[in-house]
Each structure stands twice: as C-alpha cells, then as structure tokens.
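The full complex has more chains than appear here; those shown keep their coordinates.
Chains here go by letter, A, B, C and D, matching the order in which they are written, and residues are numbered from 1 within each.
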C-alpha cells in the first residue's frame, strides 16, 4: 500500500514512517507499506491521499481543518508531531538583530501568507509581547528564497527549517528557535476518510500501530534512526544525526495519542493568521478508536 | 563538416552565456547562485548517481509517452481539421485560446481527474504539446497548394495514395516545425507536473533541491534538460534538412 | 470579393463556434448536475460563474487581480520593447544571428521557473522576479517576430525611400517600421500571451500574491468554489485579451493579403 | 476572318479527338449568388492538332481546361473525349497546370517518375521513359536536383516531363511559360513543337501571349471576357514541320496584328458595356 506524508523527504515529520518501513514494523503490525507519496505540503497532501487507494496520510493540522471546513469527509485518527523545534528564525551573523524585539520596524521573510512560518512568527511575537503589526512580513515563496533575500539585505531576518538550517548552520545566526520559546503543540495529524475507516478498520489500526512502533524505535536508538532517515531523505549522515538528535529532546514525535491543550494551542496560532476564526469542536473531528488501546485516552 | 558549421555558432553563444554566468556569480556572491564550475561538478556527481538515472528515467518515460501520444493525436487532429475547412475555422480560435491559457492553473483539475502518478504528468505534457502541433498541421493542410492534389488526380492516384504520397510529404516541413515546438513544450509540461505534485522525476528532484537550497543541483538539472531539449530540437532540424537540399 | 466572402464564412464559423462552446458548457453543466462528475472534482459552470460574480462583488481578490494584471502588463511591455531592440540588433549582425537562432527554437523546453532563486538575487522577491520570468518566456516570440518582420520588408521599399531622398531615421520611422508592423504585432500578440502564462504560472508555483497564487491557495484549502471561479476568470481574461489582439491583428494582416 | 489567312490549307486532320458542346460552368458563390465562369462553349479538338486559347484574365480558360481534364463537371452541356463522355479524369489526358506543380520534396528524377511508379508500369520501362523525357526536356544533368535548386522555367519543364512520361494522347497546358522571359519562351516553344510532332498527341495550349499563340498553333481560339465564349477561331495554316523561324514569315506579323485587333475590339466592347 501507499500512504501520503507531507513534506516527505524534506522535513523530519516523516521519520517514523521511514524507520517503520526500514525495520519492518508495518509488516509486523499487519500492513505492507511499500512507498510514501510525498508533497510540498498543505492541501496537496490531503488531495493526494484522497486520490490514492489507501487514503491515510500524515498532514499539517491546518490542512486537515481546512479539508473538514470545506465539507470533505475526513477524520483525524492520530497525532503526528508535537513540536516546532525544527523551525527557527535566522539573520546574518553580523546583523544587529539579537532578539524578536529588535525586529520592530523591520522586514521578515516568511514562506507564504497564512503558512506555518508566519504562524510561528506571530505566536512567538505574541509570546514575547512584541507588536506584530510593527513587523512587516514578506512572502518569499520558500525558505531558500527567504535566505537569498536575507543575504541580499532585502529582509532583516528569515524563517528557516531543518535540515536546511543544519546544512547552512555556519552561514546564519539564529535569532530564535521556536521550539525553545513555544510550548509543545500538535503540528501534524493522521487523517483518513470516514468511509475508509469504516471499511478497513484493521488496516488503519495497523498503519497507526506501525507508525507508533517507529516512533518508539527512534527514541530507543536515535543513531540508527538517523542512519535510516539519512538514506531515505538523501541527507549526509552527519546532518541526519544532528537533525534527529535535535528532535529527541523536545520529543518531536508523538506515538499518536491526542492532547487537547496541544491541539488548541495550534488552533490559537491559526487564529492569529486568520486561518481559523472560531474554536474547534474536537469531538466531531477526532476518532481515537483506531489508536493502540493504551493510547486511546485523550489528555 | 556541414554539421560542424551548424553547431559551432550556437556553441560559441553557449560559451558566452557561461562566461556571463561566471561574471554574475562573482558579482553577486550569493549562495543561491553557484558558479558554472560548481554546477558542472554537480552535474558530474548526478550523472554518476544511479538514483538520478532512475528519476531521469521516470521523467523521460513520461516525456516519451507524452510526445508519442501528442504527436499522433496532434497530427491526426490537425489533418482532420485541415481537411474539413469549416471545422478548422471553428476550432482554430478555441485552440489558440487554450494555447495561451496558463495551463498550470488547470493542474489541480488534472490531478483531480488523473490522480497522482505518471498519468497526470503525461496528461499535462500532452496538454502543452498537443495544440501547437495540431495548429501547425492544420494550417499546413489549409495552405497546401491545391495544384498538388489536382496533379495527383490527373495522374490517377487514389485518395489514399494522394494522402500518403502527396499530402503528407507536402506538409511535413510544417509538421516538423510544429513538432519542434510541441516536443519542447511537452517536456516543459511533464517537468511542471513533476515540480508541482509528484514523488519522482527530475521536476521533483528540482523542487526537492530548491527546498533544501541545493542550487547546484537545480541548475545542473536545468542545464541537462536544456541540453536534452537542444539535442531533440537539433535532431528534428536535421531530419527537416535531410529531407530537402539547401 | 474574395475578402468579403471569407468574412461571411467567418461569421458562419463564429456562430458555429459559439454553438460548440455553449454545447460543451451545457454538457458539462448537465454531467455535473446529475452527478456523473462529483462536485468534489468539478463544479457545474453555472456555479463557477455565480462564484466568480460573488468574488468580484465582494472584491476578495481585487488586490491579487491588480498585482497579476499589472505584472502581466509590465512583463509584456518590457518583453516587447526589449525583444524588438534585440531583434533589430541581431538582424544587423547576421553572424551572431546565425549562432543564436538555433538556440531560440528549443528555448521553451527550459523550465524558466528553475531560475527563480537566481532572479530573486537579481530583481528581488515578488513582482521583480516574476516579471523577469515572464519576460524571459515572452521575449523570444518578439525577437523572432522582429527578425521575421525586418526580413520581409520588400527591398523595393528601400529603393523607394532612396528615390525620395530620405535619411536613415526618417526611413526607419516612415518606411521600415510601418512595413514590418504586421509581423511585429504578431510577435506582440504572442508576447502578451506568454507574459500572461509566465506571470500566472510563476505566481502559482512560487509567489505569495496574485491570481495564480490565489488559485494554488484555494486548491490547498479545498476551496473549489474560489478555485474554479478564479480559473474561469483566467479563461475569460485570456479570451478577451486574445479577441482584442486578434481583431487588431486581423486588420493589420489584411494589409498584407496581396 | 481575312481571306488571306483562310486560303491556307489546314495541317490538321478532321478527326474529332475531344469535343465540348454547349459547355457552361457556374460556380456557386459563398454569398449565395453564382459566378458564371464559362460558356456556353462549343469546341472540337481535332486529333493531332495544336490548338491555342487566348483571352483576358478570368475569362474561364482554366475552367475550360478543368472540364476537359475531368477535374470539374460542366454545369450544362456535354464534354467528350475519344467519343466517350468525360466523367472523372479520363485515361490518356495529361495536364500541365498554370501553377508550379513540381513536388518540392522529390528530386527531378523522382518527380518525373512519380505518376508512373504508382501506375504499375514495369521498372525498366519507367527508367527508359523517364530517361527519354529528361533528355528531351534538357534536364538530364539535373536528375538529382531538387525543384528549389531550379529556375521557374526548369521547374515548369519538370512538370511537362512528368506529364509526358504518362504518354497522354491529349496534352493540356495552362500557361506553362507564364514565368519565363521571351527568349526562354521561344526556346520552350520550339521544344513544345518538337514534342508535339514526335508524339502525335493533340495539344491544347492556354496562353496570354498573342504572338506565342500565333507562332505555335494550327488554330487559335480567342475568348471573350467572363463568361468566356469563343469569339473567333483563327486558322494559322502553318506546316506541321515548323519552328520559331516562322517569326520571319510575313504571315506571323499579320496573324499577331489580327489577334491584337480582335482583343482591342473586345476590350472596347467591354469598356463601353461597363
């Protein structure tokens, strides 16, 4: 079977799937995942999974909410990641910008309006009591473009994400690491269609269980996980090692269990960028019943 | 000898382009603009990498299928529209309109219909390559000198013989011109498809490299694609030249 | 007589064409309404139109439209002017022309978008880089048309200019330019089309503003109503632009029908 | 017709080879109206004669030729070739069109053999005939050349050779020398006469040049403006064994002047009428 994972190959969201595939954990759980459909992210992943035979996917929470808002029949069956530790804001080494406070009256490169990079920036500004309206946000279309603008002096700071931030660690200075200023929040979730869940509960459970085992395996042996991820994502082993190690501390990957406060924190962020206008009624969206029994209780 | 003469000039232009590139690289000194040398080195690395060949294989498979299908369909459609004058006149503005439409914006629709996978990319390639070939073929037939068909008639040729031994060779030069544009655009269509939503192929590789800021790979792939396009174009030109003397 | 006959024929073809389009739209509407095509994939044309009217009334995308259309206009103008100058220079240098022309033919296969990061360095993010991509896409058509147009100025017009003892500037303005204009306009028409494609496509893939971006955004957020409304907007815009340019083109071309 | 000219006995036989009786051709116009292009025309082509047609542009000369070639059915009247009504392209008729009809994608040899190769003639025989035709038309050295490498006159010769190899009994030529200068026309005219003599074919030549018609033909038909009719048929009385030296014959000037007068009279009538 093929399942969809957002940012597959570029972001560490997908590490548990890589490990579970390489270690045969999916097979052990009772499903044969042969490959992963990757995508640039957001709604594309949801579209992709809807178009595929096994409509399960790990997607950004904003995309899952948007899909439901537009009346698509999807449910959230597990959580994926719960940290924003891979994201940061950087500036040039010789820049006078030392903290978020210094950004007032300056331009900051984000990837696209209403995207994750903007959301994190606004959340961090709010957390630190900086007036967001004084920070001009410029959409660059991508992290690399933002860096280019930074180097050209078009912006004072740019959003950045791993593993790019590790690859170019020596070129820029980190202003803020979002994982350090923002508390844990759910960033990606596993979704499927209601119809698929009804028809293939066993398969769905096996996928979730396999992924959960993958998460456990990462925490149990980070070095090995880094090796697997490095190979799958074509990262130099050294960089993969740093990337995975960076995520172990904040416990980036959840085994799948739901935490309402962590979910709501993300929603608060989405409200800041205007993606969401009202509180979310999770009871209609979540279905923990496909999780391993031990994880079914919500926090 | 003659081939040398045709190739030498363009080669000089390309060389001049490389020099300008190097100058630009030195001038702006930005990590997003690697030097030509870096790019060529990366190209060497790619060419020695089996996964690159796997991706390239994917792209060229989709490209080949798209080219074959759009060529066959384009010529057939062009011939049909060209023979039925009224149909041609009805269809032409519609085709021109479709041609000048930014087709990327229709890509969501293509994905929704064809799903992921190779068929969407092939479809997208065909969307780009089909129309120019159809238009060129159709116009070639509309502009075909009537005296050719009349000559065939007085020599007692059947309509099938006329089509095969008079009409087709007569329109071939324009069909080749259309094919040159069509093939280029087919490749572009497949690549854009891969860039936008795909998990393999050179277009995906470029997107992936862009996301990681790996500009040498981006430019190396772009160069390779340009070379392939140039070679394909050169072959079609040579085919055209071989058919008629200077 | 031959001309007017052609026109009548064209008139007939026009109505037939309209009938074909109306038929196709009607069939689509029907297929959507009775559920052959699920609404999650395609909306009935009437819904698209209604949604477009809504969007225009609400002004949701006014800023995007402004950005896109002004970028298209800028790119088209730059491509036309620059393309004409380059074409004229190439024409004056036959050796260089011989070397460059074979490259122009395969030009369209190179996905210009790949150079976006480079353009950002050169032109900054946003409109600058996008216009640059669109210019790059559009300029070739203008260069080719300029070369073709100058090639086709009959030499006898040059002789006539000499008989009238015209200076080089007067000759360029009063003879060469009007004589080449129909061909130049064909190039302009293509340039506008390519500028449109270039701008919308780059917005779609790369940018944070404009109609192209709005379509990509609507796609990502499953907002089919907005997405199809914007697609319809683009189709209508292309049709209107094409029809307008075509009318002018036809007038100019009719001069050449000798 | 002046008595001097009529007194000369005709060189042609009296046998009918092709015959048009009351032939009219009307084209439907896209406006719904109709263009009356030709006729009603009566014409008897005698077997083996050289007949020229002159007349103003647009008078229906090409239309007349199309009817004889079976490319266009008459709207009214009867067209016969060798006693049988013409329906479709009749075997034994060859046409050289007004426009250059050489195929640019074939070299001269392949152009000339084109029709034969599709008619199932034995290859050795094809080569023999093509060789002969190329030699006859002075194209031997250009067998491997492509039309683009030839002058307009040579391309026209290719078309004549292509028609010739099919060994037609009736050859229709529609202004084949239109693109040539007078000197070349003269040479081509001589070649055409030689061809006509050697093949014994019947030749119908459409031309604009009155002196050319006067020089080459047994008979010259003068057509009126559209809808074309024969307003005069002039018997030249030349011997069968003739060539361009005939221009020094005093009758050549007379014939030319006679044709010019006819044309002038017709022009004036036309002017007054319109």
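The rule we apply is simple: a contact is a pair of C-beta atoms (placed from the backbone, for glycine too) under 8 Å apart; a residue touches a chain by one contact, two chains touch by 3 or more.
For clarity, every value in this text was computed on a predicted model and none was experimentally measured.
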Using the labels shown, and knowing each kind appears once here, what does the complete complex look like as a formula?
A x1, B x1, C x1, D x2
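The rule is short, and it goes like this: only the chains that are shown with their structure count from here on.
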Determine the shortest chain-contact distance, in steps, between subunit A and subunit C.
1
Using the touch rule stated at the top, which two chains are linked by the largest number of C-beta contacts?
B-C
Farthest chain from subunit D, going by the mean of C-alpha atoms per chain?
A
Averaging each chain's Cα atoms, the one nearest the global Cα mean turns out to be B
Centre-of-Cα separation between subunit D and subunit C, whole angstrom:
51
Quick one: subunit B and subunit C, Cα centre-to-centre, how many Å?
19
Taking each chain's centre as the mean of its CA atoms, subunit A sits from subunit D at a distance in Å of 85
Subunit B, residues touching no fewer than two other chains:
30, 32, 108, 112, 196, 210, 215
Hunt down the residues of subunit C that sit against at least two other chains at once, touch-wise.
9, 40, 116-117, 120-121, 219
Over in the complex, which subunit B residues touch subunit C? Could you list them?
6, 8-10, 12-14, 24, 28, 30, 32-33, 86, 89-91, 93-94, 96-97, 99-109, 112-113, 180-181, 183-185, 187-188, 191-192, 195-196, 203, 206, 210, 215, 218-219, 221-222, 225-226, 228-230, 232-234, 237
Would you tell me which residues of subunit B are touching subunit A in their complex?
30-32, 51, 108, 111-112, 115-116, 196-197, 199, 207-208, 210-213, 215
Looking at the complex, which residues from subunit A come into contact with subunit C?
42-44, 46-47, 50, 63, 66-67, 69-70, 72, 109, 111-114, 138-142, 144-145, 148-149, 152, 154
